[in-house]
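One protein chain is absent from this view; the other protein chains keep their places.
Labels for the chains are A, B and C, by order of writing; each one numbers its residues from 1.
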């Protein structure tokens, strides 16, 4: 399930929803938070492309489900103005086994970072895309046969 | 910080403790849970080697801190009788950047599975060590220079 | 003559001072590449945004290539490389 929203989220609630009693052996979660960029006034502004952003997250979720044996997955991306330390994004994955849950969770955030239409602004400056993010995404696209 | 305990843990509490406002950009958590093995009566019994198990977890935590730039990390392993669906183990890692947090979290659970003196019993049967767990641990030991 | 809707995001919206516009384009503008040239021909600040090869384009919310076709009624979006997550 995917959500794009202004409001905050609760890791505890999302974790509870990811569990399927008796079937889930591993739950991996990732949360991204706003670090302190106080030289630009602090915090972030997050813009997205409504419609296309939802489709992009859904497509990434579908790809993860196709590539690994997952039970449930959750993606939440916040938009709008976010202060230092606020939660930005959550990816949660439940599986019978940990290797699948780790791989899918990292895959989702790596692909999201390079393919989903969101843009961050710190103070007056729109962030530039990072080469390290492209490389992280390329790594997954290169090892298409790398199911563990 | 590492703990070995009979009682349950709260992911929400551990997640809150992992965060350093303004510094933490990424928190990755792993929770392992008891799957349904109802053909053996359900649930698990977890035995550990008191003293050596604590040292093993601390050594794994130290190795992770040495290998990656981490802010905080948390390992909790439960022991004793655990029913189906109960939480067994938590690994949580906070870092400025996600690649470090993912790598350290998966490293810790992979090494823990093969080096920390804990043993699981399902019904009357002590579990056998899995080759897939040895391979996962070997992967980390082979790529000592693989900091991301 | 085709009528399209154009959306601008992030640094591009800010540079051109607009989030969207409705545009009538002559028939010879039938690809993303030719639309970018058309917009770049408006002069500064359009010239620099739309001659940038890093500027991405989506047609009807699907990522497009320079050769993707544009037809009447399309929604065409321009944006810089994404930086979410």
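Simple rule for what comes next: a residue touches a chain if its C-beta (ideal position, glycine included) is under 8 Å from a C-beta of that chain, and two chains touch if they have at least 3 such contacts.
Note that the structure is predicted; figures quoted are calculated from it, not measured.
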item: Displayed chains contacted by the hidden chain, counting the whole assembly; value: B
item: Contacting the left-out chain in the complete assembly, out of B:3, B:20, B:47 or B:65; value: B:47
item: Which residue of B:35, B:98 or B:113 touches the chain not shown here; value: B:113
item: Identified contact with the non-displayed chain, of B:27, B:64, B:88 or B:105; value: B:88
item: In subunit B, positions touching the absent partner; value: 32, 46-49, 51-52, 55, 77, 88-89, 109, 112-121, 126-130, 133
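Assume only the chains that are shown with their structure count from here on.
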item: Centre-of-Cα separation between subunit C and subunit B, whole angstrom; value: 49
item: Centroid spacing, where centroids are CA-atom means, of subunit A and subunit C in whole angstrom; value: 27
item: Centroid spacing, where centroids are CA-atom means, of subunit A and subunit B in whole angstrom; value: 22
item: Residue numbers of subunit A (touch at least two other chains); value: 32, 109
item: Residues of subunit C touching at least two other chains; value: none
